[in-house]
Every structure is written in structure tokens, then in C-alpha cells.
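One structure, as C-alpha cells, below. Some questions next.
The other protein chains are all here in position, but one chain of the complex has been omitted.
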Amino acid sequence: MSDDLALEVRELRKTYKTVGGKQEALRGLDLSVKRGHVYGYVGPNGAGKSTSIKCLLGLVRPDSGTALVMGYPAGSVEARRLLGFLPEVAVYHEFMGAEELLRIHAALAGVPSSERTARCMKALEMVGLAQRKKSRIREFSKGMKQRFGIAQALVADPPLLILDELTSGLDPIAQRELKDLILELKARGITIFFSSHMMSEVETVCDSIGIIARGRLRAEGTLHDLLRLENQVAIQFRGGDELLEKLSAFQPRRLETGDLVVTVPLPETDAAIDAVRQAGGSVATVLPAQRHLEDVLHQLVKAAEDAA
Amino acid sequence: MILRIYYLAKLYLLEQIRRQAHLITLFLAVILLMLPAYINSFSLGLSSFERVAKDFGLTLINYYAVALAIYLGVTAVSSDVERRTLYPLLARPIPRWAYLMGKFVGVMVVMLSSVLVLSLALMLSVAALSKFADGQILVVALCYGLESSVLAAACIFFSTFASPPLAGVLGVFLYFVGGLSTSFINFFLVEDRGSPAAAMLARLLKMVMPHFDLFRVKNAVVYTLPLPPEYLASIVVYGLAWMVLFLLLAERVFSRKDL
Partner (left out) sequence: MRRLALLLWLVLLLPVGAQSPSDSPSPSASPDEDHVWTVHGAEHESHADVEAGGEYTNEGLDAKSDNYPAIYKFMIRETNSEPYLRKGESRLVLRDAAVVWALNIAVIALFYRRRR
């Protein structure tokens, strides 16, 4: 394993026995997450995200393949010592107080008793729950429970965080707060591996992204790599609605900002700019064309399904 | 690792206290405190009230301990799985055997403390009327605690592969068949029903199950008989053997289970 990798998964396979037969959840998954990176793990429901995360934690035994966490076999006590985990559904012992439960988690994570109080307070402060340390978990809102979940994942000060569906079901303000928290943790050098359905969230905070569909990784790379359209440019310009008709050959579309944009092959850039000017448009920017992550995901998932 | 088992047991214990499970024990303790006086009021001053009170009180403690063992044993692990509170716990550097041990120790503490409180209540209430504190009540109750601990370990094992209702049924079945006395089998199946084949089957089943009837030494207290220390020691060794066996099997199944 390369020393600069926090997670390395090779040819991971897992088949579940079901009532009707068998269900292949992972079909040779490969994955690499660099240390210090924020890695977004996206894919549709049933793609194998949860199974692969469970394999990394040792909750599920893969049929074959290897998975290393910070250089140790996934699921080993050594590997689990170096990670913090936020489950998809943040359910905790509801009758316990926040600090009380956090202290037990700290003890279970092996934090020395002399450091427990300080670590718990630090984790609670980081997620903004220090004022509610005496409150019972059941008194918390969904967003607060999620923040408590991050505090319990952080309490042992692990170099790697695995977050399953970080912001699912949260309101936009809570989502924003958690995104800011992720950026803060990233600034501290913590490797973060998180799965999400929220494309905007992934686009905002991730250094690299992996797209999983039907149990295999279909694409992996930086956001720039995944979204770039090879040999195409996007010409953004200002103008009225009459330009939509005049430039219909280029299929222009209006952006949320009010500007218009056309995407053309690189060799046709000059011709397109001339056409825009002749039609009365004012060119604002000419940049390499990019897709939306949602489009990339949709395209890859469709291709995987067609291949199956 | 012992410290982690301690914290898992503590977490289980705190959760049970917050769920106010101990209030049932306290309610039964109040009943046991009043029981001898109540029975005495019917016995018209005859001396046997004490014997009846001990008999009835210890039977109540036995049934309560068994009910606790089955309920707590079946739900200890399965409730964590169903509520998914298991995931953040097992993501910690804790082997699965330590998790199971933590749960078992927690169940034991809840059960044994309940049995102890109830037997103390019975002892005190009998002593208040008879002017004699019979310490053997505690010994008998602890034997029930041992019996229930074996049953709880069995239920934890069942819950690692069966749904909670099925694990509960298996626990009741084990307790019922394993606890049949030989005289009971002879009477019902041989003499009363005339079915030696069924008796043979019952004996065979009992042979591979813990003999829960060995732990029921209530009559030593009821009939004021001695309880030989070597017998008590032998049932402790016997009970521990079964507990270890069930926990080993539970670990074997649970450690290979996809969660």
C-alpha cells in the first residue's frame, strides 16, 4: 500500500444471500483515498455504498478482495483505532446525556481517562454543542443529533473520518453548518470519506470524487477531471431573448445569472464568437466546458445499467 | 480490554436504569416486604406461615429472574442491532467478543442486583415476624441468579442467529425441557401418559441441555435443611461451564455475522 493513501480497496466483492437467490452488492470495487483529502462517494441507492463502508469498518465480511484503512486490514482493531465513523442514521442511546455518552465513546476508543474530559469538551465545542452537554440525546433535533454524531466520531481525534450520508434529511441551514464543519476539519488535515446524495455538497467540499454504480467504481478523480468536457469550450455572453433564436444552431441556454451560454468544439471557438458578436451579443468569458456532477452521475449509472 | 468491557456493561446498565426497568424490581420488593405479614394474617397464628412465605416468595423471585434472563438476554444484542446503536459502538476498536461480554456482564449485573434486592426484602420481612434472619434465603436466591445467568447466556446465543421472538421461544423451550426433573418426566410421560418413547425423547433432550433443576435449592430454606457447601460449589462450576459454552458459541456466530 502506498503510504499516502488513507483508504485502499482492491477487487472487493460481496454477495448477499436473499430469499430469492443472491444479490451481488460489490463486484470488484477499487478505491483510493489520499491522506488529507475530502473524498465524496456518490452513487444511486443500492449501488453498494453502504456495503463498502461496512466492509471498511469490519461490519460486513467481504467474499474476496482487500481493503486497507490507514495501512491496516479493514475491520481490524488497529484500523478502527484510527478512524471515526458517523452512521447513516444517527441513532444513539437516547436516554444518555451528550457528554455522558461521549465520555463512554472516548473510553471505548481508548482515550486515557486523564484526557477524556478535555477531548469531549473539544469535540462538543467543535460541533457547537458545548452548551447542551448535559442534555439527553432524545431532546436533540435531527441536526443536533447529526452534529453529536460527528462529535462522537471526532472524540478520539482520529486521522480519518468516515461519514455515511452526512446531511441526509437536514434543513438547508443545518446542511450549510455541516459543510462548513467539514471544511474546518479538512483544514486541520483530517482525511474525510463521505457518501452523499447531495451533489451540490460534494461539489463544494470534495477534493476527489468516486462514483459507484452496480457495485463497481465507474469514475474516480478530482472534481475538475470528472466535470471537464474534453476539447469543448463554453462561451458565456450577454444579450436579449432574440439571441436564442438567432444562435439556435449553437443551442444556447440561459443561466441562472441571466447570461447566455453555448458549448462548442474547440476548433469552432472563433466561428462561434464571431456569430455571437454578429447577432449582437457581448462575450463575457470563454472557458473549457464543464458538466454538472449530476449529469456525470446520471450518464455513468445509465451506462452501467445498459451494460448489465 | 477489560476496561472496554466495563464501559460497555456500564452503558447497558445506565440505559436500563434510564428506562426505569429497576422500578419493577422495587415494586416486587415491596410485595415481598408485605408478603409474610399477609400470609400470617391467614394462618391464624400457626407457625407454618414462615415456610409458606419463603416458599411463595422464593418462587416469585425465581420466576422474575427467569423472565428477566429471557427478556434481557434476547434483547441485549438484538435491540442494538435493530436500533442501529451497534454501528458506532462496533466502529470503535472493540473485538466482537468484548462487545458480547460487555452485554453479558451488564445483563448479569441487572439480574443479580434484582435478585439480591428481592431476596433481601424477603429475608427482612420474614425476619420481622419470626425474629430470625435466615441467610439461606440469600444463598438460594443467588442460586436462582446463577440459573438465570446460564439462561441469559443461552438467550444471547440464540439472539445472534434468530429473531428476538424466536430466540425467546428457544429460551423458554431450553428452560422448560432442561429444567424438567427426572421424577416429573417419569410421572407425566411414563406413569400418567404411558409413553416411554416420549420419556426417552425428553431425557435425551434434557441430556444435551443445562439441568436447570440443579439450581433450584429452595427446599433447603423451606424445610430448614442444610445446604452442603460442596454442592453449592459444584453447581457454580456447572453453571460457569454452561455460561462459557453459550458465550463461546455466541461469539462464534456473532463474529462471522454481517451486520
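Chains here go by letter, A and B, matching the order in which they are written, and residues are numbered from 1 within each.
Note that a residue touches a chain if its C-beta (ideal position, glycine included) is under 8 Å from a C-beta of that chain, and two chains touch if they have at least 3 such contacts.
Just so it is clear, the structure is predicted and the values come from calculations on it, not from any experiment.
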The omitted chain touches B
Residue, one of B:A21, B:A37 or B:A162, that touches the chain absent here: B:A162
Residues in chain B touching the chain absent from view: 39, 42-43, 46, 48-49, 51-52, 55, 59, 62, 162-163, 165-166, 169-170, 172-173, 176, 181-184, 186-188, 191-194, 211, 213-214, 216-220, 222-223, 225, 228, 230-231, 233-235, 237-238, 240-242, 244-245, 248-249, 252
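Convention: only the chains that are shown with their structure count from here on.
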Please tell me the distance, in whole Å, between the geometric centres of chain A and chain B computed from their C-alpha atoms. 49
Listed in rising order, chain B residues that touch chain A in their complex are 3-4, 7-8, 10-11, 14-15, 18-19, 83-85, 87-95, 256, 258-259
Counting only contacts in the complex, chain A reaches chain B at residues 16, 54, 57-61, 77-78, 80-81, 83-87, 89, 91-93, 95-96, 100-101, 104-105, 107-110, 149, 152-153, 162
